[in-house]
Structure formats: structure tokens, C-alpha cells
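My questions will all concern the structure given below.
Yeah, one chain of the complex is gone here, protein chain that is, but the others are all in their spots.
Let's turn to chain A:
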Amino acid sequence: MRRVADQILPTNDWPANAVPSDLIPPGRKRLGWAVMAAATLGLLATILVQILYKSEVDTIGFETWRPVVYAYVLWGVALGIGQVLTRGEDGQRALFLLPALLFTIAMVIFPTLFGFYIALTDWNLSSFSGRRFNGLDNFWQMLGDPYYRNALFNMVLYVLAVLVEYVIAFGLALLLNAQIRARKFFRVVFLMPLMLSPVAVSWMIGKSLMEYRFGPAATLARHLGWDNPAFFSDPIIARISIMILDAWTFIPFMMIMLLAGLQAMSREVLEAARVDGATTWQTFWQVTFPLMLPVSVTAVILRIIFKLKLADIIITVTSGGPGGATDSVSSFIYREYRDRSNVGYGTMLAMAYLVIIVVFVTWLLKLANRFVRNVN
């Protein structure tokens, strides 16, 4: 390792355009290939030894798979060194991209493929029988699972709530964009909820402000004439409460994006509209809103993507209750694992969800593109 590093160091100091790839001496190229080949062999050998050890063919091996991780890291380093040795400046360029690429591939592709395999097994961590391949059984079970269907349906509702959040966020952005004093103060205050951990928020608001007996929100609701302000016992009200909690945290996110859009809008257009005698109502719908459309679409789509991951608030406030009514897909799968240790089935649910949202988001992006083009 040290020897290779010593040889590679000078390349970094060379003027970048001094070594085009065809001027690289063949010896250096050979060395580069040798480094990459050796590292690849090393990685494969480690994996092979480990597989043999784990399947008890062999007695030499490691207790855990961690050496394979180290081997992968070393392989990545060797790959980078090899790139520079064999391809000169092109290799140096590739070095910018390689770390992130290797990292993401290792952390996403492999676990996802592994996940698809787990999804096809009957695997309960708390039972002694261990993992057993059972084909599509989990899938059929999923199709008949009313709780999963309910969670998917809830996700539709939660995503639709984004539109309401958008209207509020737009209103707040307009307020902040108006000629006001202490703009910075209000901006910091409005941004505050986004900074707070959703778990702390669920305690602060969900568990204490909305507490049935003496939470201030419940007291206020009683004063306003709602006799029985139970925020989390009726399925529909509980869903709305969850939406409000989530909206409270995330409205600032859209608000900031929309505010940036408003501030980037040219004053001349608004001036021109006023000179032409447009009422403010007309100005908003004919000028401001269409001009804000691209930003709005970005904000809403990003928000929807975050919304699709919604879990922590539900887990900590209602744990899906009453009777699974407020479950999001993520929180449902979380409990499937936490309460029942059902890894195989839970993973199948997660994978199905992944497919659904990939299709949904792709469709959404297409739709958004067409929408923005049509209006402008």
C-alpha cells in the first residue's frame, strides 16, 4: 500500500495538461492495471473466503463480514490510483466522481437488491426457524392486507394535504414579501418550526398542547364550543391532527422557496400590470401566479417527496392509532418490524411502496413538466 502511495503522489503535483493519456509510459500503465487487478482479486478473494467460511465449507475466515467492507474500501482506493496511473488527467477527473459514486452504489444498489431477496422470504427475527424462501407468498398476503391498503390510502390523503400547505405557504411568502418592518425577525420566527426535531415537536404539540384534559389547544377548543376535543381518538380528526402537526413543521420549507421566487420576480412586470389598470386580484392571477409557477411546482414536488417519507410524527404521537387509522406506509412497516419482527413481510411492503412511489414521482415529474410548459 505504502509503495503504491509513494508512486502516486507526484502525479498530483504535475501540471494538469502535461500528461495526455497517450504520453503515459507503458510501464506506468502496466503498473496501474496491475494495481487494479490485484485489488479486484483481493476483494473477490475476501468475499469468497467469507462465503466459504459462513457456509461452513472452510474453517479460515472472519467472525463478521466487516473485512469485506474494508476490502471494498481498499478496492475503491486502488481503483482511483489505477485510474490516475493508466489514464493520466482523465483519471484525475474521474477521481472527483468516484468516491460519491462508489459510496452510493455500495449503500443503495446492494441493499436494495438484497431487500428484494428478503422480500421473497418468510423471515421472522423472533422465531427460531430462520430465513426460508417462500416466493411470492408475501406479495399475495400484502394484496389482502386491509391495514396496508389503509396506509396507502392515508398516504394519498397526506399528499393531498400538501396543496393546503402550499396555499398557506404562498400566503406567508406574500406577507413576508410585502413592505413590512422587522422582516428578518418574522422570517426567522416563521422558519423556526423547520429546525425542530419532529420527535420533539410531536411531544411538544401532539402529546402536550393537544392533550385531552389540560392541553392549551384542547382548552381553547372547549372555549370555542367543541365539547369533546379529543384530537386523536376519532379516525378522521386524528388524521387531520397528524396533517396539522406535519404541516406546522414543513410549511416554512415551501414558504422559503416561494419567498425566494417572489423576490427574484422583476418589479417591472408588476409595475406594467398596474399601469395597465389591472386590479390586484387580476395582477395576482394573471402575473404573479403564472410567473411563480415553476418555483411552485419545484416546491410542491420536493414537499411531496418529503411527505412520502412521513413516519416519525405518526410513530411517536399515535403509533398508527386509533386502530391503524393514521398509519403512513413507513410507520406501518416500522411497527411490522418493531412489534412483530416480521422482516420478510415488512420488506415486501417496503419494496412494493418503493415501486409505487417511483412510478408516482415519475408521473408527477412528467405532469409537472407539461403543466409548466402549457401555462407559460
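Note that in this section contacts are C-beta pairs under 8 Å (C-beta built on N, C-alpha and C of every residue); 3 or more make two chains touch, one makes a residue touch a chain; residues count from 1.
Just so it is clear, contacts and distances are computed from a predicted model.
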{"item": "Identity of the absent chain, which is to be given by its UniProt protein name, from \"NADH-quinone oxidoreductase subunit J\", \"Carbohydrate ABC transporter permease\", \"Ferrous iron transport protein A\" or \"Succinate dehydrogenase cytochrome b556 subunit\"", "value": "\"Carbohydrate ABC transporter permease\""}
{"item": "Full-complex contact with the absent chain, from A:192, A:272 or A:367", "value": "A:192"}
{"item": "Residue among A:132, A:149, A:309 or A:370 that touches the chain left out of view", "value": "A:309"}
{"item": "Among A:160, A:200 or A:236, residue touching the chain not depicted", "value": "A:200"}
{"item": "Footprint left on chain A by the chain that the document does not show", "value": "12-17, 63-66, 68-69, 89, 92-97, 99-101, 103-104, 107-108, 110-112, 114-115, 118, 167-168, 170-172, 174-175, 178-180, 184, 186-205, 207-209, 213-214, 216, 219, 248, 253, 256-257, 260-261, 264, 270, 274, 279-281, 283-284, 288, 294-295, 298-299, 305, 308-309, 311-312, 315-316, 329-330, 333-334, 337-338, 343, 346-347, 350-351, 353-354, 357-358, 361"}
